[in-house]
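The other protein chains are all here in position, but one chain of the complex has been omitted.
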Amino acid sequence: MFYFIIDVLGIIAFSISGVLVAMEKKLDPFGVFIIAFVTSVGGGTLRDVLLGATPVFWLKEMVYIIVISVTVVFAVMFRDKLKYVRTSLFLFDTIGIGLYTLVGIEKGLNVGLVPVMCVALGTMTACFGGVTRDILCNEIPVIFRREIYATACIIGGFSYFLILQLPIEVTYANIVAISIVIGIRLLAVKFKIALPNIYRASKKK
Amino acid sequence: MFYFIIDVLGIIAFSISGVLVAMEKKLDPFGVFIIAFVTSVGGGTLRDVLLGATPVFWLKEMVYIIVISVTVVFAVMFRDKLKYVRTSLFLFDTIGIGLYTLVGIEKGLNVGLVPVMCVALGTMTACFGGVTRDILCNEIPVIFRREIYATACIIGGFSYFLILQLPIEVTYANIVAISIVIGIRLLAVKFKIALPNIYRASKKK
Partner (left out) sequence: MFYFIIDVLGIIAFSISGVLVAMEKKLDPFGVFIIAFVTSVGGGTLRDVLLGATPVFWLKEMVYIIVISVTVVFAVMFRDKLKYVRTSLFLFDTIGIGLYTLVGIEKGLNVGLVPVMCVALGTMTACFGGVTRDILCNEIPVIFRREIYATACIIGGFSYFLILQLPIEVTYANIVAISIVIGIRLLAVKFKIALPNIYRASKKK
């Protein structure tokens, strides 16, 4: 039940983020829905396809399409209010990537992959939806632009495998790892920590 | 035989639409072929990959690659005449999305998906080729821009499941549903019906 609530919150958060980007691009209602949909399930879809876990998850469960549809309808109806909830959005999104990272890791473990590949899958699950959203909207994916985003997923993912070495239950290891992803992302944004700039400012020409 | 002819017509129509867009972008002959190819088979490929119906359909049958190759050669040879056939192109394309929608639905039913997922698969089969074409040519996918396109597939797809409730043969249900997709698309274009504009005109700034 706990996971189900977080999962739904993740879908909602990603859907709303998709709606916001799509409406900025003036897409039609159908386009807005599609962008919300791929933002929410894009990462998990890539993961399932790379693993061969087909039909992919959202074809087998109605909950995803229902939650996304309801969210899009509400987000479009209350689009003028959305700017007031951007902070909570950011929070939902952060919770979302935390959870999605661990979901992806779990799926990798289920098919016997080594830890580093599980972390790669988890990071993809968390981040690829946003990448697809940006590609469909014809922008360079925002995660490629120096912010600590995927990096939080990667660090949190590896922490999970370290924590598993301790005498601790898997459920708690999950919660701690999710918290690490969320914590890093929150701190990075709060203190404006970014990946090192590898381009020298002197490159002016 | 009937389906085979329509299928080939669909491939031809989608190939030509790909050639037209690719040549507008001044791609080389190989690029033109690739764009025509993905426009034709992109939707079905996504469908097969999401379902896990691999190897995907066009790897198993030669007819697709042959029809597309011949079409591209002809389309490039007679590129100056293409503007005169745009109306029939539009017609072929419309027939194509009608058929592809039902093909996708059928594949979803075969693996036991619920109706709404079958409709989603059908719509993807019909529309994703054009989306890929636009992404490869670096444009925001045209189906995201207020026209009734995917919407026609969705309505036609759901109609199919309603029709199946009637005491009617599956073949006829297919034909009726295909006609509904085609009819909606034709009427929408003829009467310039579009999805509602959710952006207020006053947003000028």
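Each chain carries a letter (A and B) given by its place in the written order, and its residues are counted from 1.
Please note the rule applied: a residue touches a chain if its C-beta (ideal position, glycine included) is under 8 Å from a C-beta of that chain, and two chains touch if they have at least 3 such contacts.
Computed from a predicted model, the values in this text were never measured in an experiment.
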Absent-chain contact - pick from B:Ile65, B:Leu91 or B:Val189: B:Ile65
Missing-partner contacts on chain A, residue numbers: 49-52, 108, 111, 113-114, 116-117, 120-121, 131, 135, 138-141, 143-147, 150-151, 194-199
Where the missing chain touches chain B, by residue: 22-23, 25-32, 34-35, 45, 49, 52, 54-56, 59-60, 62, 65, 76, 79, 135-138
